[in-house]
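In this view, the complex is presented without one of its protein chains, the others remaining in place.
Chain lettering (A and B) follows the sequence in which the chains are written, and residue indices restart at 1 in each chain.
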Amino acid sequence: MAEITLHDVTKRFPDGTLAVKQASFTVSEGEFFILVGPSGCGKSTLLNMIAGIEDVSEGEIRMDGKIVNDVDPKDRNMAMVFQSYAIYPHMSVRDNLAFPLELARLAKREIDRRVERAAGILQLADLLDRKPASLSGGERQRVAMGRAIVRQPAAFLLDEPLSNLDARLRVQMRTEIARLQRNLGTTTVYVTHDQTEAMTLGRRVAVLRRGEVQQIGTPRELYAEPRNLFVAGFIGSPSMNFLPGEVRDGRLVLPAAELALARPLRDRLHGRRSVIVGIRPEHFHDASLVEVGNTDGAVVEAEVDLVEWLGADLYVHFQMDCPAGRMGALPVELEHAAKDANRISLVARVDPSSRAAEKERLRLWLDASHLHLFDPESGENLGG
Amino acid sequence: MSARRRAERRLAWWLCAPAVSAMLAVTAFPILYAFWLSLFRYDLRFPAERRFVGLGNYASILGSEIWWQALGNTLIITVGSVAVELVLGFALALVMHRATFGRRTVRAAILVPYALVTVVAALAWRFAFDPATGFINALLGLERAWLTERGPAFLVIIFAEIWKTTPFMALLLLAGLTLVPQDLLHAARMDGASASQRFLRITLPLMKPAVMVALLFRTLDAFRVFDTVFVLTRGALDTETVSIVGYNALITRLNLGLGSAVSVLIFLCVLAIAVAYIKGFGALLTEQDERR
Partner (left out) sequence: MASGRLERIFWGAGSLIVVFYALLPVAWIASLSLKRPADLNDNRFLPQAVSFEHYRAIFQDAQFPAALANSIGIALVSTLLAVMLAMFAAYAIVRLEFRGKGLVLGGALAIAMFPAISIIGPLFNIWRTLGLFDTWLGLIIPYMTFTLPLAIWTLSAFFREIPWDLEKAARVDGATPFQAFRRVIVPLAAPGVFTAAILVFIFAWNDFLFAISLTSTNDARTVPAAIAFFTGSSRYELPTGSIAAASVVVTVPVMIMVLAFQRRIVAGLTAGAVKG
């Protein structure tokens, strides 16, 4: 088991594009570490650099304290599972699993033993003599994982291994991978664009955007204490709602409501006049179902657009009126949430017994104890 | 079959008919005619003495030293050039695949031998190896008259053939090379394979179909060699190939009977080679199809 440390790792491509900017973090021994972010954020490039398939432009990568920047991939004792699985089509499953061991010149008996063991763990025993072309997607994925396991490497690197599977299989394999990693205890770095996978699998998660690490933390930390607007909007599904807010006379003025601002929070604003307010869907409640007025909050009149009932959850997509000109406070990326210049679209997660119906008005209770305030320019979380 | 399918089929046949008839008319009919002619003793210089001899022409040819010598020569040239072409072609293909610098120049350069008129290329080499006008002797510090002895002449012929046809082989191999997914090579690298191991155990096996196709066409082309030999030696010095034998019999000596028999024999040889290869492919392809 290895500890992997990255220090100011940067990747610059020949044409000048900066794919990764000064990434620094440490994956402890046996930890399940996730790199998550939208496409193009540099997570795969980062993984490739850890594997040694891509050169590091600047910075250091260390394994157990030793710098491995110039160590060839085949000497790093890491196993990688590719998004495309990359299993050898001209070899049987057994030969695929045995290949790395043959290259390492292990004794035939040892090779057979390890292959059988991996096949057992991943339920490939019946498929050992088949060729990859005759296997299903899920089976191929397991072969790719089997090939990684047989090597008993110091670290596993997985590059979006579940993206090519259908939804049901994906959920199933997700738990298998989690279980496998726990049993084997191998240090694992896992790349995905799916925040659900990141939240459920990782012990610690690093969120990347455009090559820069935004925040590293446990799923809980990322969810409850997002460091900036991007992380707040990326983590959590449906994503956090964002509204333009103004600070006037010590009060926070939202498009459809007004709230008192607590002293400590007001201080942290340092005199800012406009902020972006983030509210998670679950902090809107059906006003008819809660005791209004008990806690910090406000009543919001909403016009219901769309209702999604999922059995245990009820999502209400609604519109909030926004006075003219105030929408300008929202950064460009969030403007897609606005239907037109005067209304903002939001999502609330309410109790399934709510009577919310489309095209009707609904009274919602906004729980202000869970607000996040963000600086409109830097996106930084100011508190809340 | 629906009326629409029938109409489609009719249209398809109408569209293909001109091409198909052109191809058939100029090959199927003449080869049958050649077979017919081969059954006669027929010399155009003495047309009146034409008479039927059955398989007599074949007997004389197969009993003649010239034919077997020529067949041997042809096989030497075929095996020699194809073997070297394969290795050289691979090297060339790898260069084209990996070279980022001057890729366009290389690709253009590759086409020069292909587009160059074979006769011109052969003449260029002939002049190069000529002791009087050429630079090869000066370059190697030799005094040899290459095209006056059998051995050296063979070398020059094979050399000229290899020069001209390796680029095409390289192109075919390059196409096969690009079909090998990069991911597989990355995976092999992670699995611990060195560059040569990756080449031998991943790249080569996955290129087998492309290599087989390239080999088939190159072998058939090499067997049919004519232009280069004609220009370099005219077939003298025991360097005659089967095509030269045929040409001499038919056009130079106007012996249609004997010449046609040679033609048919050549046709049968080519057929045999093609069938052997396809049987070989067939075995290879069914092995691959099992995976499908």
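Just so we're on the same page, a contact is a pair of C-beta atoms (placed from the backbone, for glycine too) under 8 Å apart; a residue touches a chain by one contact, two chains touch by 3 or more.
The shown structure was predicted, so the numbers you read here are calculated from the model rather than taken from an experiment.
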item: Contact residue for the chain not shown (choose from B:V112, B:L200 or B:A276); value: B:V112
item: Residue in contact with the excluded chain [from B:I77, B:L174, B:A193 or B:L206]; value: B:L174
item: Touching residues (missing chain, whole complex) on chain B; value: 5, 8-9, 11-13, 15-16, 18-20, 22-27, 30-31, 33-34, 37, 92, 95-96, 98-121, 123-125, 127-128, 132-135, 137-138, 163, 167-168, 171-172, 174-176, 182, 210, 213, 216-217, 220, 223-224, 226-227, 230-231, 242-243, 246-247, 250-251, 256, 259-260, 263-264, 266-267, 270, 274
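Here is the rule we use: only the chains that are shown with their structure count from here on.
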item: Between chain B and chain A, distance of the C-alpha-averaged centres to the nearest whole Å; value: 58
item: Complex interface listing, chain A residues touching chain B; value: 51, 53, 72-74, 78-80, 82, 84, 86-90, 99-100, 103-104, 131-134, 147, 151
item: Residues of chain B touching chain A in the complex; value: 181, 183-184, 186-194, 197, 201-202, 205-206, 290-292
